Structures are given as C-alpha cells and as structure tokens.
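Below is a structure I'd like to ask you about.
The complex appears here minus one protein chain, its other protein chains still in place.
Coming up: chain A.
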Amino acid sequence: MSKRSALLRFGLPLTLVLVLLGLFYVGLGTDTEELPSPLVGEPAPAFELPSLQEPQTTLTEADFTGEVALVNVWASWCRPCRQELPYLQEIAKRDVPVYGFNYRDSRQNARRFLEAFGNPYDKIAFDPEAEAGMDWGVYATPETYVLDAQGIIRHKHIGPINAKVLQEDLLPLIEKLKAEQQS
C-alpha cells in the first residue's frame, strides 16, 4: 500500500472521528434548555400590576427602573426560588434594589413564603396570570434580569442563582453597570 493511500485509509476516518468527538464534547457543555433572551439590550417591558403586599398600590416598569437593579421572577411553589433567596439577599445588601414578579401564585402563599424564608425584595409586583410574565419573556421560574440605570435589560439569568453565578456573572456585571452610571 502506498504512503498516500495509507494516509487516506487511516488518516481520513481518524480525523472524521476526532472532529465528531470534538463536536460531541462541545455538545456536552452546551445547555440546550438555556435560551438567549432577545430582550437583552431592550428597555424593560411595560407592565401594570398590583403590589403583592399592598393590593391598592399599582406598580409599573417605572417602579423597577432608575438605577442598576435586579428583577427576579419567583413563586412560592418554586423550590429553586427558595434556594436562591440568600444570594438575592447578598445582592440587596450591596445597595442594589431587588424587585420581584410574583409569578402564578396566591397572595397568601407568597406572603407566607417571604415570612418564612426572608424578603430581599424592595417591591414585588403580583402577577398571578403571567400577564407581565409573557411580556418579559418569562418561561420558567426563577429568572433574573439585570437592569442598568437607564432601565435597559443587560442580562438575563435563567434558573436559580448560586454562588458561582453570583460571583462570576452578577456581581461583576453590577459593578460594571454602576461604574457606567457614575461616569
């Protein structure tokens, strides 16, 4: 067998297999459930909902915007929402307002949840029928949006916040946005 055909016979399948393995490896690392939000870079969508704690008060997107802030979509029936509460508290401690959409929930359950596990939220809009949820492109709780001082959505995190997400994604972004605001 000539050198060239040997190269073709073994080299070609070998490269193909290696390329395929490479693709598999990349595929392993990508989370197909995580979808990029087309709302990143867009202003916070308008909404008009009653406040969770004060049913007479109406909240709109103006209540959630004005400074660098977090908007978190949560529900009392959502277990990961409970797990991420300490991290939201961590952010609230750094003078970053944390706003909430209480999604597909009942007032009673939502209030009990906050009493039992703590309340990191500055304001919470009550959205039992997912009206604002649809406009904000919510598809599962918990989801967290980072807004800049102009009220533009700069980042969306899908799923619960954990220590890694807090340290590597959210806090650096918040620092950056705050610096932008001051300059």
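Following the convention adopted for this analysis, contacts are C-beta pairs under 8 Å (C-beta built on N, C-alpha and C of every residue); 3 or more make two chains touch, one makes a residue touch a chain; residues count from 1.
By our rule, contacts and distances are computed from a predicted model.
Going by its UniProt record, the hidden chain of the complex is named "Cytochrome c-type biogenesis protein" among "Spermidine/putrescine import ATP-binding protein PotA", "ABC-type quaternary amine transporter", "Cytochrome c-type biogenesis protein" or "Phosphonate C-P lyase system protein PhnG".
When the missing chain is restored to the complex, the residue among A:A46, A:M134, A:A163 or A:A179 that touches it is A:M134. From the options A:Q53, A:Q89, A:S106 or A:Q150, the residue with contact to the unseen chain in the full assembly is A:S106. The set of chain A residues touching the chain not shown comprises 32-33, 35-39, 45, 77, 104-106, 109, 128-131, 133-137, 139-140.
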